[in-house]
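A single protein chain has been omitted; all remaining protein chains appear in their positions.
Order as written gives the chain letters A, B, C, D and E; numbering starts at 1 within each chain.
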Amino acid sequence: MTRGFYIGRFQPYHQGHHRVVQDIAEEVDELVVGIGSADQSHSVRNPFTGGERIMMITKALADLDLVTYAVPLEDINRNAVWVSHVRSMSPNFDVAYSNNPLVVRLFEEAGIEVRGSPMFDREVLRGTEIRERMIASEDWSELVPDAVENVVAEVDGVERIRRVSDTDVEASPSD
Amino acid sequence: MTRGFYIGRFQPYHQGHHRVVQDIAEEVDELVVGIGSADQSHSVRNPFTGGERIMMITKALADLDLVTYAVPLEDINRNAVWVSHVRSMSPNFDVAYSNNPLVVRLFEEAGIEVRGSPMFDREVLRGTEIRERMIASEDWSELVPDAVENVVAEVDGVERIRRVSDTDVEASPSD
Amino acid sequence: MTRGFYIGRFQPYHQGHHRVVQDIAEEVDELVVGIGSADQSHSVRNPFTGGERIMMITKALADLDLVTYAVPLEDINRNAVWVSHVRSMSPNFDVAYSNNPLVVRLFEEAGIEVRGSPMFDREVLRGTEIRERMIASEDWSELVPDAVENVVAEVDGVERIRRVSDTDVEASPSD
Amino acid sequence: MTRGFYIGRFQPYHQGHHRVVQDIAEEVDELVVGIGSADQSHSVRNPFTGGERIMMITKALADLDLVTYAVPLEDINRNAVWVSHVRSMSPNFDVAYSNNPLVVRLFEEAGIEVRGSPMFDREVLRGTEIRERMIASEDWSELVPDAVENVVAEVDGVERIRRVSDTDVEASPSD
Amino acid sequence: MTRGFYIGRFQPYHQGHHRVVQDIAEEVDELVVGIGSADQSHSVRNPFTGGERIMMITKALADLDLVTYAVPLEDINRNAVWVSHVRSMSPNFDVAYSNNPLVVRLFEEAGIEVRGSPMFDREVLRGTEIRERMIASEDWSELVPDAVENVVAEVDGVERIRRVSDTDVEASPSD
Partner (left out) sequence: MTRGFYIGRFQPYHQGHHRVVQDIAEEVDELVVGIGSADQSHSVRNPFTGGERIMMITKALADLDLVTYAVPLEDINRNAVWVSHVRSMSPNFDVAYSNNPLVVRLFEEAGIEVRGSPMFDREVLRGTEIRERMIASEDWSELVPDAVENVVAEVDGVERIRRVSDTDVEASPSD
């Protein structure tokens, strides 16, 4: 039995992520999807809560023939303990999938196998692109699984990101 | 569609929890199982990591005809923001199940419906009882679902709790 | 102009505190009332939120001929920086009033003058006594200023402390 | 009885804030002034401590015919729990005043009424403008209430901001 | 070249610790002395600051023919990441010395060799014993190296622990 680990912020979970997961599914029996910055929300960069992203991922993966776990990970802001943090919050895994050079390095220094995660249509299938389309009232729904579109609608997500986008990029509630 | 929320520490997830979940399954379409103190582990009171408990719960609930989410919740140590913390890390829910008077009060002050969760064979089906049996080398496996027994074996959990039980109750690594 | 500093948890603010403040009022022109453990609430030991305690104190001191500031102080859990924390969150003060030996020592090591705060009818005028009476449905209102009684009523405080008192003393929401 | 809530960083509290408060005073009986980023100080963006800002606001509002509370709020850096944090540290309020789109959104998602706070002479009456004038030794005192000018003098605030402005914008003590 | 790691709270560093270090010196070329709970001070259980304990250890080990490092370690309160925390704050080490069952288990789960640290005259050579003698004005100085006695004198340590011992055991500044 092989269990893989795939990390992202998933703001939102989109077709690019989905194709990566489908590819990984060929190689592993079970997959942990780690949701980074799970404690961040209501900003242009991180519009959706950890719980909303758990819903997106669980719904989008329901039809896959693969045991999956959607695990929210709060930021810990100390690179040297990040791998331990991830391992303690996740079911055990044998291999990690990532293209983020920092993640790759951290896992490798901890002696964990890392494989590159192929990226698809990277020009368009990016969280930034989708969030910008939401703000600009352009079509974004084709870029995400149907289940994600439903979750965004349920939580009134487009209105939320549009509203907070009027705030200064670095703004916090006290500005 | 009704979604319920059920919280515990699940150290470990046992038959008492399982019967509660089976009962709740009669009333809701989906269930979020919130894993409290998910950041605590390797102590007599909290032997298993958040990730190990996610595995226990996901495996034990696999056969249930109910969409379930196992959501780890780090301690926040501020009762007044605890409900917001839970809601942001969990898929939306309509009703919470708990017998913990503090939890009931906090949810009620936040305007969330709470229902009591019936308890079964409370004398024996308690985490404390199971952990004490593990330490004393008495039989405990009948008190948990088979899936949980397997996870405990996979992570060498009985040896872990026995070892850390030699440490003073309040001990930390620096004692 | 002399400004004093008086610290407590004020769970709740009672006649014993009030007499201390009245005595201090003889010696200073302005008084900062520091509310300790301001981030703790909804427990038997700390039933009221920081905001509720600000209200109690501000209302109770309204008639005093003394400029007062009610300043909530979150716990910092590091004695060596506690004085700096207090000073940065409070208007400048010339003298601190306390009978807590730890507080006295910390202020003295920081070179701040400390004066003892006389205590009145210490058998009865204690937060513990008042909270126990609330839980036991005994009369407690004579032990607090009228303004405090009103705040407790407004926030349904007696019911809150009674409810959370059913929880284990050390319990947290995840128990 | 209506209680309002008005939030800002107040670095420093200036005539623009003061006119907003005077306007709000027409609509409410009591006003909570929430001091954001109360734990930040000694930087160009946040030169004054929480305690210094409490003094500015309390002194500037002393003559107003309005019960006011100046409440310092430490940053919590989790938008999803920010409203709970504010509510637990503040006396209860019925309506919040803000023009910050993120604040407006967060309060609205929590079901709290929000009203826009009119802004006055926004070109000049901004904290940034005042802080830049302090650094450049230009006249700034006409932009703040007299009480604020006194507090800045008492804490040697102009010298402080000038000195720390020599540090790189993002600098911390360890740079 | 072999580097060892030895952890304790060292409240204060005493002859029992010193003999352990002398024994370890036979087996390693360099030794890291990790100071646990370095952020705790001014309590009966942790009277001395991290910096004061660095001084005690550095002075007491000055004559030893062994390269030593005294490394303060702030508490992290998450057992599952504790080993990573220690490793990131310490020079690399090959073997850890400890008798604390929790520490032994945590290092072993991380794949690090652990050796027992022999204990000497455990009845008397304990931090608790020494701290109680300080409070009771009994002789304690024979139980610590001369260098430690000097540091305790320099920081007025006996008076400090006596004073804070009047506070309730669990007391914090806000009690």
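As a convention for this text, a residue touches a chain if its C-beta (ideal position, glycine included) is under 8 Å from a C-beta of that chain, and two chains touch if they have at least 3 such contacts.
In this text the structure is predicted, and so the values were computed from the model without any measurement.
Trainee: Name every displayed chain that the left-out chain is in contact with.
Mentor: A, C, D, E
Trainee: Of D:Gln15, D:Gln40, D:Ser90 or D:Ser117, which sits in contact with the chain we cannot see?
Mentor: D:Gln40
Trainee: Of A:Ala25, A:Leu66, A:Val104 or A:Val124, which one is in contact with the hidden chain?
Mentor: Of all options in A:Ala25, A:Leu66, A:Val104 or A:Val124, contact with the hidden chain holds for A:Val104.
Trainee: Just to verify: which one of A:Arg78, A:Arg115, A:Arg133 or A:Arg162 makes contact with the chain not shown?
Mentor: A:Arg78
Trainee: Could you pull out which residues of chain E are in touch with the chain that's been left out?
Mentor: 38-39, 41, 49-52, 54-55, 58, 67, 69-72, 74, 87-92, 154-155
Trainee: Give me the chain C residues in contact with the hidden chain, please.
Mentor: Those residues of chain C that touch the unshown chain are 76, 78, 80-81, 83-85, 87-88.
Trainee: State which residues belonging to chain A touch the missing partner chain.
Mentor: Residues of chain A in contact with the hidden chain: 7-9, 34, 36-37, 73, 75, 77-80, 82, 100-106, 109.
Here is the rule we go by: only the chains that are shown with their structure count from here on.
Trainee: Starting from the defined contact criterion, work out which chains touch chain A and chain E both, please.
Mentor: Touches both chain A and chain E: B.
Trainee: Between chain A and chain D, what's the gap in Å when you average each chain's C-alpha atoms?
Mentor: Between these chains, centre-to-centre, one finds 36 Å.
Trainee: Do you know which chain C residues sit against two or more other chains?
Mentor: Residues 39, 41, 49 of chain C touch two or more partner chains.
Trainee: Are the chains arranged, by touching, as a line, ring, star, complete graph, or other?
Mentor: other
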